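For this view, one protein chain was removed and the others were kept in their places.
Moving on, here comes chain A:
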C-alpha cells in the first residue's frame, strides 16, 4: 500500500493512515552524504519505515514514494534546484531546517511543505508528526479532487444550459424538449450530453441528426 499516494476516493474517506500502516510507508531523504543528519534516518528506521537517501535532489520521485524529507538549509547552501510539484499525486513533503530565518521560511512556504522538523533531531514527536502530516495531506488531496470534480461539473452544466438555450431559441421549443434533443443525440452517438452540447454550440446542425421530437401538447 502506498498510503501517501493512493487515490483519495470516497471508498477510503473514513480510513486515516494509522500507526499500524507506518511500516508500509516509503520515505525518501533528500540530504547530502556528508552534512546530512544520521539521527533522522536512524529514527525513521527505528520506527520501521523504509528509507532511501538521495542527493542531489532528483527531477522527480518514484510513484511509490509516500514522504519526502528535505534538508532545506543544505539545499539553499548548495544552490541546487529542488523540483517540486505540489499537485494531486505528490508525496508528503517535510522540510528539515537548521535556521528559522526569513529566507528559508519563505522558501518552505513556497514549496507548500506539509510539515517542518527542526534540527537537532529529537526522536520524541517525529512519529506523531509524520502520521498527522500524511493524514492532513490526504485530506487536502481529497478536497482538491472534489473541487476539481465540482468545477468540471459546473462547466458542463453551463455548456448544456447554453446548448439548450440555442435549441430553444432557434426552434422555439420548450426547455424540456430542447434537453430531449440533446439526450437523443448523445444516445445515438454513444456519447455524453456535455459532448453533444459542445458540438451543438460549435455549429453542429441538430436538425440533420434525424432526432424525433416528442412535442408536448
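What we mean here is this: a residue touches a chain if its C-beta (ideal position, glycine included) is under 8 Å from a C-beta of that chain, and two chains touch if they have at least 3 such contacts; residues count from 1.
Please note the rule applied: contacts and distances are computed from a predicted model.
Its record in UniProt calls the unshown chain "Transporter substrate-binding domain-containing protein", which is the match among "Dihydroxyacetone kinase subunit DhaK", "NADH-quinone oxidoreductase subunit F", "Transporter substrate-binding domain-containing protein" or "Cytochrome oxidase subunit I profile domain-containing protein". Only one residue in the set A:22, A:76 or A:201 touches the chain that does not appear here, and it is A:22. Of the listed positions A:76, A:111, A:127 or A:201, the one in contact with the omitted chain in the full complex is A:127.
For chain A, the residues touching the chain absent from view are 19-20, 22-23, 42-43, 45-48, 122-124, 127.
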